[in-house]
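I have a structure here, written as structure tokens, and I will follow up with some questions on it.
Omission of a single protein chain aside, the complex is shown with its protein chains in their original locations.
As written, the chain order gives the labels A and B, with residue 1 at the start of each chain.
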Amino acid sequence: MTAIAGTKFLLWTIIVCGAIIVGVVQLSKSGKRIPKIRRIAGLDSIEEAIGRATEMGRPVHFTPGLSDVTAETAPQTFAALEILSYVTGLTAKYNTELIVTIRIPNVFPLAQEIVRQGYLAAGKADMFKEDTVRFLSSEQFAYAAGVMGIFHREKVASNIMMGAFWAESLLFAEAGAQIGAIQVAGTAAMAQIPFFVAACDYTLIGEELFAGGAYLSQDKVKLGSIAGQDLVKFTVMSFIVIGTLMSTWGNSALIEFMKK
Amino acid sequence: MRREIPLAITFVVGMTILMSYFFAGTIPGTAWNLKNLAGDITGWGVLVSAFAVLLASVNLVRIHGAAISRKRKGWYNSGILIATMVAFALVGILRKHNPANTGINDLFQNMFNNVLSPLGAAMFALLAFYIASASYRAFRARSLEASILLAAAVLVMLGRAPIGELMWGQFPVISKWLLDIPNMAGQRAIMIGAAIGGFATSMRILLGLERGHLGGE
Partner (left out) sequence: MNIFNKLQNIDRRVIYAILLVVLVIPLLRPIGIPLSVNETTKTIYNIIEDLDPATDVVLLSFDYSPGGSPDVHPQAVVIAEHLMRRGIKWVGVSFWDAGPMYAEQIMKYYEAQGAMYGVDFVNLGYMAGGETAIKNFGDNPRGAFSNDFRGNSIDSLPVMAGINNITDFAYTIDFVSGNPGFQEWVRQVQGPHGIKYGVGIVTVSVPQVMPFLQAGQVQGLLQGLRGAAEYEMLLGSPGAGAAKMDAQSMGHMVIILFILVGNVAFFMDKKKDKK
């Protein structure tokens, strides 16, 4: 087995960053240093959104975004599925109807299992129905049309949109606003963040989405990995500052080092 | 075991694909070529996806089949959905297996050009209307931040449309500056932050620390 040229720096970056995250996770797991996570209004508002649907006796809609679990945007889908687990628990607690719509066939069995297990854990297995998790279409705008139709037909009271989105983001957010639904969105898809900010009540921006699982569960391991992630970010920021200064003074040593 | 097996598969498959990016040749002590193995795993992924499509289609047919049989409100829409799904699938399969058949090819191209394409374009066109209502509702100068957002939005819109350029030649210059400097700074910050967040999430999944997607936790 031989190393492929030009990938050495990348490999070491992954090893070092991974080691930082695992190290901080271990510290947190042992209870020596449990990180505290700042308040994230968007995540706090999920309970408010479900509470409102409960008061109105109308359903909650959840979408885990439009990305596959094999794409570069997959972490967003996994983060969304973590939040779905929490949403299922809350809807089970309050006996509120949940509608989960799916675009990606690969995500469908995962979402179905999460919701089924969530209801089972809450002792409300009968709340899981065949149409709780619905595959609509793998075609982007056909899926968007399906979601908008559900908003209007089933008079959704709360709309929770987490994961990766593209041009359909505004269609969802505006259709939700039209029916007066309380809307919480979260995405790391940069081009869609402005649309969500403009049309939703609460928006999780970029990394906040990835912190969802840790924030909602307050699990020591997950909290540790978020703190580790921040340490990695500081390391990257140092590289950016040092690299910028070096390049400004005409020194390309760091660039050459990164190409190795 | 319900959790351990999927976690073990995730770790082995993830590490194999990751390592194939950095190393070439056979895995020490085996005759397995890393690149070929990663290629095979990707192929299996496509197979699993095909089964997922089947599972999802069954869900779609069952929900809409029930709507038809119980004559729910708007049941005929469910009928149209199932009929078009079957028609597109049939023509698509026939085209795939008879690429030289002009009749089937033309039928497929016509269905695409005259049904799927205009429907998709119509949905996309809705965005223009939704952007109008969303920006009218959201862009109010309620605070300093909202005012900056409002001013930037108006300047970029004027700079991007030819009429803005006609009104004042500097609108495109200002719009370009907004896109190239403040926008780029923000984009890069979110991009780097989200990439690190994505990396940490991937690490958690690979190491089995994040298990929410397996259900029940």
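Assume a contact is a pair of C-beta atoms (placed from the backbone, for glycine too) under 8 Å apart; a residue touches a chain by one contact, two chains touch by 3 or more.
Small disclaimer: the values here were computed from a predicted structure and weren't measured.
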item: Contacting the left-out chain in the complete assembly, out of B:Leu37, B:Leu81, B:Met123 or B:Met203; value: B:Met123
item: Contact residue for the chain not shown (choose from B:Ile27, B:Leu55, B:Leu107 or B:Ile131); value: B:Ile131
item: Residue of B:Met19, B:Val48, B:Leu107 or B:Met191 touching the missing chain in the full complex; value: B:Met191
item: Residues of subunit B in contact with the chain not shown; value: 39, 42, 45-46, 99-100, 105, 109, 112-113, 116-121, 123-125, 128-129, 131-133, 135-137, 139-142, 150, 153-154, 157-158, 160-166, 172, 179-180, 183-184, 187-188, 191
item: Interface with the unshown chain - residue positions in subunit A; value: 6, 67-68, 70-73, 139-141, 164, 166-167, 178, 190-191
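Heads up, the rule we're going with is that only the chains that are shown with their structure count from here on.
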item: Interchain centroid distance [CA atoms averaged], subunit A/subunit B, Å; value: 14
item: Subunit A residues touching subunit B - in the complex, by the definition given at the top; value: 1-4, 7, 10-11, 14, 17-18, 21-22, 25, 68-70, 72-76, 78-79, 81-82, 84-85, 102, 105-106, 108-110, 113-114, 116-118, 120-121, 130-131, 133-136, 138-142, 144-145, 153, 167, 170-171, 173-175, 177, 188, 190, 193, 195, 197-199, 205-207, 209-211, 213, 221-222, 225-226, 228-229, 232-233, 236, 240
item: List of subunit B residues in touch with subunit A within their complex; value: 18, 21-28, 34, 45, 48-49, 52-53, 55-57, 59-60, 62-63, 66, 74, 116, 119-120, 123-124, 126-127, 130-131, 133-135, 137-139, 187, 190-194, 196-205, 207, 209-210, 212-217
